[in-house]
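For this view, one protein chain was removed and the others were kept in their places.
To keep things simple, chains are lettered A and B as they appear, and every chain counts its residues starting from 1.
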Amino acid sequence: MDAKTENQRGWLYVLPVVVLVACNAVIPLMAVVNYSVQETFGNNVFFFEGVKWFQQVLHSERFHAALLRQLAFTGIILVIEVPLGVAIALAMPRRGPWVSVCLVLMALPLLIPWNVVGAMWNIFALPDIGMLGRLLNGLGLNYNYTQQPFSAWATLIAMDVWHWTSLVVLLAYAGLSSIPDAYYQAAKIDGASSWAVFRYIQLPKMKRVLTIAVLLRFMDSFNIYTEPFVLTGGGPGNSTTLLSIDLVKIALGQFDLGPAAAMSIIYFLIILALSWIFYTVMTRGEGQS
Amino acid sequence: MARITLQELRHSYLAHPQSEQDWALKRLDIEWTDGGAYALLGPSGCGKTTLLNIISGLVRPTEGRVLFDDVDLTNVPTDRRHIAQVFQFPVVYDTMSVYDNLAFPLRNRRVPEAEVRATVLEIAHMLDLQDMLRMRAARLTADGKQKISLGRGLVRADVNAIMFDEPLTVIDPHLKWQLRSKLKELHQRIARTMIYVTHDQTEALTFADKVVVMHDGMVVQIGTPIELFERPRHTFVGHFIGSPGMNVLPCTVEDDKAMLGGQPVAVQNPAKAALDGRRLELGVRPEFVAFAAAGLPVAVVKVSDAGRYRIVETRHGTDRINLLVDPDVAVPGEGAHLRFDPAYTRLYADGWLVE
Partner (left out) sequence: MRRALPTLYILFLMLPIYWLVTMSFKPTTEILGSFTLWPQAFTLENYAKIFTDPTWYNGYVNSLIYVVINTVISVVVALPAAYAFSRYRFLGDKHLFFWLLTNRMAPAAVFALPFFELYSAVGLFDTHIAVALAHCLFNIPLAVWILEGFMSSVPKQLDETAYLDGYSFWRFFLRIFVPTIAAGIGVAAFFCFMFSWVELLLAKTLTSVAAKPIAATMTRTASSSGYELGLLAAAGTLTFIPGAVVIYFVRNYIAKGFALGRV
């Protein structure tokens, strides 16, 4: 890749992108930073408050609880979606008419507006008139996601698995289709077991796309707002109030701009830091080759 | 170690082959003796790789049987045939070291680690890989990777045959020669059956004791490099092997004599009148054509210098005839005549040598 030429004209071509993204990212971010260090009593009168809001947020039990719930949620869905997605991709046919059918059906959840996903699961899981709710209660389970935190969490996770596992499948499948047949033939000749084929051929070749999949799922699950908001509204109580939901509650519900802005910044920094750690860990050792 | 026999083999990639063209392989009977060095030579798409994959068991033939020492293995999977194969593009296990790559086939077969170590070191030494054993296989160059693929075949004591599927395609030209002589040396040392698929006649002729020439799903000739050169059984062999290839000239037969341009031409094989109705051709290599005082009248079209000899292109009517002449022989201008060496001039009917 060192065939790239030194050419400052590159800046000319990236300029429109930089301008558009900067307007959308830098200006609002400056506004957020601005709010985060000020106090207001209405009427557009602001006072400089330094790091007060940051200290308040960092010491707030409410923030800790939301962050903990967020980490638990992201952790659980990653642990389920990534192995499940890989397993499904491995079991899919490599060629033939069914490939297209499978891919189209699997991609469908990805293209449904997020609040429709929430609404659909809301209806689907309703204990009295929903198919899932009826089924679970019919099996003798006591299931009601509007009242029991555990049911709410289970529904939330089932919904996210339903919504996003396909992304992992599509990426893993793309990684698998890039493996030449000769590798499988060589493995057969070498007497490799199917586990060895997975461990030494498929997994290394999928590593790059899996890195992308894990990063995307991590970032998006950390940012999730609409689906849980529509499904449970953060309830029952605060049991499914994830970071974004809490943030919007504070910012738009209570109009506490300062703390909300401080929380936004902390939130953003956490995502950046964790993404960076993920990225570094997953690509470790690739640099030399 | 085994003798490999292919009986009445046919293969089609279609579920229901209709016409003759649907068959990738059209009826083959070949016997590969144990310990031979074979080359499978033919242009792209002639069925070489299909044939190779049938022997290794990666492809199951539509019809026919594959025998190893008279035992029918047609339906036996690859890993129980004890075959090793080196592919066109190097296949190495990227995440493993060179050592682990070489040890992989043995470990899969649960060979004790001490034995693995001894064998790997021995093979690594044979392939000049001993200094790189600790390196990640992904970091080797293409020829190093091909050596690893070959080494994975060599470490196994039970290998019946080693197959090469155009293994030098991605190797730099100056390393090709090295690797090729390495192969030849290895063959003499370990005396295993080796089957080498290629479309490059130099590779085939230098590597193999016996060359199997394929064309359009058929084996057209099996023979030593000398036989292929001196006695092609098919016009395809004549013009595919040799540079320039054999002259193939449409002719007729009258009174048991081959006639070219109204003149009788002496041929090595019998020219029977019974051949009427078939497409008849004369085949003679440029090496066996010479200028003469009398004979076939031709016009000289072009002379090109190829170093130790010159290639002269001549025309008789619409037929082009090439011949090789020494640098010190003068090329006549007007009124040139050619003479064909009767020992190496043969009659072909519908492409096949008349016998």
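Following the convention adopted for this analysis, a contact is a pair of C-beta atoms (placed from the backbone, for glycine too) under 8 Å apart; a residue touches a chain by one contact, two chains touch by 3 or more.
Being a predicted model, the structure only gives us computed values, none of them experimental.
A.B. asks: If you put the missing chain back into the full complex, which of the shown chains would it touch?
C.D. replies: Over the full assembly, the chain not pictured touches A.
A.B. asks: Looking at the full complex, which residue from A:166, A:185 or A:202 touches the chain that isn't shown here?
C.D. replies: In the complete complex, the chain left out is touched by residue A:166.
A.B. asks: Given the contact definition stated above, which residue among A:78, A:102 or A:196 touches the chain not shown here?
C.D. replies: Considering all chains, including the one not shown, the answer is A:102.
A.B. asks: With the missing chain put back, one of A:58, A:79 or A:110 would touch it. Which one?
C.D. replies: A:110
A.B. asks: Give the residue, chosen from A:156, A:182 or A:209, that touches the chain omitted from the document.
C.D. replies: A:209
A.B. asks: In the whole complex, what residues of chain A lie against the chain that is missing from view?
C.D. replies: 1, 3-14, 16-18, 20-21, 23-25, 27-29, 31-32, 84, 87-88, 91-93, 99-100, 102-116, 119-124, 129-132, 134, 162, 165-166, 169-171, 173-175, 177-178, 208-209, 211-212, 215, 219, 222-223, 225-226, 230, 243-245, 247-248, 251-252, 257, 260, 264, 267-268, 271-272, 275, 279, 283
Just so it is clear, only the chains that are shown with their structure count from here on.
A.B. asks: What's the distance between the Cα centroids of chain A and chain B, rounded to whole Å?
C.D. replies: Spacing between the chain centres: roughly 56 Å.
A.B. asks: Using the touch definition up top, name the residues of chain B that touch chain A in the complex.
C.D. replies: Residue list for chain B touching chain A: 53, 56, 58, 77-79, 83-85, 87-89, 91, 93-96, 104-105, 108-109, 136, 138-139, 149, 152-153.
A.B. asks: Write out the stretch or stretches of chain A touching chain B in their complex.
C.D. replies: Of all residues in chain A, those touching chain B are 180, 182-183, 185-186, 188-193, 196, 200-201, 204, 288-289.
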